[in-house]
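Can you keep this structure in mind? I'll have questions shortly.
Note that one protein chain of the assembly has been removed; the remaining protein chains are unaltered in position.
The chains carry the letters A and B, assigned in the order they are written, with residues numbered from 1 in each.
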Amino acid sequence: MNFEKKSEINIDRSLGDFSYDVDYTFDAGVGLSESTIDYICDVKNDPDWVRSFRKEGYRKFLEKPMPTHWATKDLENIVFENIRYYLSQGSIPKRTWEEVPEDVKKTFERLGIPEQERKYLAGVEAQFDSEAAYSNIKAAVGKQGVIFVGSAEGLREHPEIFRKWFGKVIPSGDNKFSALNSAVFSGGSFIYVPPGVKVAHPLQAYFRINAQNFGQFERTLIIADEGAEVVYMEGCTAPKFETATLHSAVVELVALKGAKIQYITVQNWSSNVFNLVTKRGVAYEDAQIKWIDCNIGSRLTMKYPGVVMKGRRARGEVVSIALAGEGQHQDTGAKMIHAADETSSNIISKSISLGSGRATYRGMVHVPKHLKKCKNNTECDALLINTQSRTDTYPAITVRGQGHSVQHEASVSQINEEQIFYMQQRGLSEAAAMSLAVNGFVNDLVEQFPMEYSIELKRLIDLEMEGSVG
Amino acid sequence: MNTLSIRHLYASIGEKPILEDLNLDIPQGEVHAIMGKNGSGKSTLAKVIAGHPDYTVTSGDVLLHGESILGMDPQVRARLGFFLAFQYPMEIPGVTIANFIRAALQARLPEGEELEATDYYAELYAKMDTLGIPRSFTARSVNVGFSGGEKKRCEILQMMMLKPRCALLDETDSGLDIDALKVVASGVNALRSSEIGMLVITHYQRLLDYIVPDRVHVMAAGKIVLSGEKDLALKLEAKGYDWVSA
Partner (left out) sequence: MPASTFNFHPLEESTGVGWFQELQKKAWEQFSQLPSPGRHDEAWRFSSIGNIALEGFHQAPPPTDEQSILERSQGITPLAAQLVFGNNRLIHADTSNLPQGVILVSLQEAIKKHEDLFRRYFMKEEARLGSLKLAMLHLSQLKEGVFLYVAPGVVVDKPIEIWHWVQGNRSALFPHTLLVAGAGSHLAVIEHFSSLEEEPLLACSLSDVVAEEKASIHHVTIQDWSPQAVAFHLNTTSVLQEGSATSLQLHRGGHFVRSENDSRLFGKGAKSMMLSIVSAHGAQEFDQRTLQDHLSPEAKSDLLYHNALSDQARTIFSGLIKVQKRAHRTDAYQKVSNLMLSDDAEANSMPGLEILADDVRCTHGATSGELNKEELFYMMARGIDESRAVKLLVRGFFQTVLERLEEPQLKNYLQLLLDHE
């Protein structure tokens, strides 16, 4: 059996591929300079410390070279001067869908957000280009003292918690794109869960890019106080434009003693989006942070969610699914920094490369000096579908001292042809058999997503193979 | 009418000929057995009928209910009613038995028609009970981590669910203890009817005590060398295969 002969494999992106003409009240114009940053500060009415934080970020952004000595040269195709850094219809999100402007509301209705909110979410924030158009939390959850607002409201209304952690997990100069985000950030969520509060249903954010040549730079900060638990989900889509779009978020998580944070992402940007995201969490004693990350869309994604295990027995986990289709490069991975005794981390990554798609795993596991009994387990499996498909694995593991157990394993395989034949013998078409086999490959990870997401995911990964067989 | 007709079939893998001038007819409603030594071409015959891409048919024909199937893809043959119980059933990680059989049944329905889930599960559970397969197996990946006996039962379960018009069982008895053999045989016997033709490939006559064939064929060097009534199997068992070729 030879799959090379088959025609293309399509991934269903029809859901997000539409856009409406929207009149923006605020527009920072094209290109980036000090004055762009001042414009954003003025529109958002930023306090002085934020203005200087942004300027500092801008300086670092200019200083830092593109990381092309290790990353793909495709980064050089980002033209920073051509990007629009701020577009909004106002910076105060609405609390009810009725108040949301019609064209924006239409977008989110088409994406099914209000319906999902009614069904199973504890709170929703819906960001449209630079600002959240809608943000609401169920009354019962609000009563527990849970704060779920946009980042701007967070820094205005809750400065005592916000300032304590903002930019502390990921310093603005962490990398070129975290610096850029620090300069022009807008939107994203601020969440605080008080001690002992376990938020029963997930909080969700939906990020939508509507405008062309636009850069979205949301900034999310989640703090789970001692013994608190929260699940946060984010989804994202954009229409497919001819020109490149940039999405560069920074997400910081803080899990205090005994807290648990689960952060779930289903990334389905259109194939013109550069998705360059920095995500990291700090886990204190007995705390757990788990990143569940699924990357299906974008032109290039570079994202390596990390956990710094700062307290004893803290645990970090990354579960990652990447699907690199025609022309896509999913450069994903994980960073696990062990900084206390008896900390443990786990990384499971599965990628699928189709057509000319390229999936890259980059990992970092660090166990520094004088720690005791740290554990890491890393498993990376890659599935290659076509002859032109590509996969890479680049882990870097440092272990100092004895008494630790660190293991990394990776494998590359392709779809078993005998398996396909077996399914065909039962009457399935070759395309359906391939689709089942691919879904089977990631099934154990898909099941870690909440039900609603896993159904959506299975649908997204349902490969449609048209045309010739044999 | 013959369920399956094989006419002067020649097939090879790469350059190596395996089947040479094989002829066989299975009339509707009958069960035939093929016996033969290892390497006589029995399993090749099964794969060639199913349409495995590794084998090339160099001449001859295979007719399913009078229709030539050689040019067809495996799934088209399957949907026409041909079922192969594999000698070595494949493991398919991550795909549950329930979803797999459902997908196979769905593939047989006309475009736009959906399989009725409640009826499907009712039937699936009933048949699993018949075969002594615990219901928890529906959530397990197809054949992954199954014992030899469980794999074979899973094959028979699929056969019972897909209701073929022509079934070929390739060494379904291998690796089974006597109890498992009885369960598998009862599943096969339950399917016997005037509508279906079956071909049972086996190395030992033991299976034929439980699935009693209408005719027995002996295969050697890629062709049928001897055919007879069911007592032929007993003779073979007593005298060995060399008796045939001698």
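Just a few scattered comments:
Definition applied: a contact is a pair of C-beta atoms (placed from the backbone, for glycine too) under 8 Å apart; a residue touches a chain by one contact, two chains touch by 3 or more.
If you're wondering where the values come from, they're calculated on a predicted model, not measured in any experiment.
The shown chains contacted by the absent chain are A, with contact judged over the whole complex. Among A:384, A:431 or A:446, only A:384 touches the chain left out of the display. In the full complex, chain A touches the omitted chain through residues 69-70, 369-370, 382, 384-414.
Here is the rule we use: only the chains that are shown with their structure count from here on.
Averaging Cα coordinates per chain places chain A and chain B 48 Å apart.
The touching residues of chain A, counted against chain B in their complex, run 1, 416-419, 421-430, 432-433, 436-437, 439-444, 469-470.
Across the complex, chain B meets chain A through its residues 50-53, 73-75, 77-79, 83-84, 86, 89-95, 99-101, 103-104, 107-108, 141, 158, 162.
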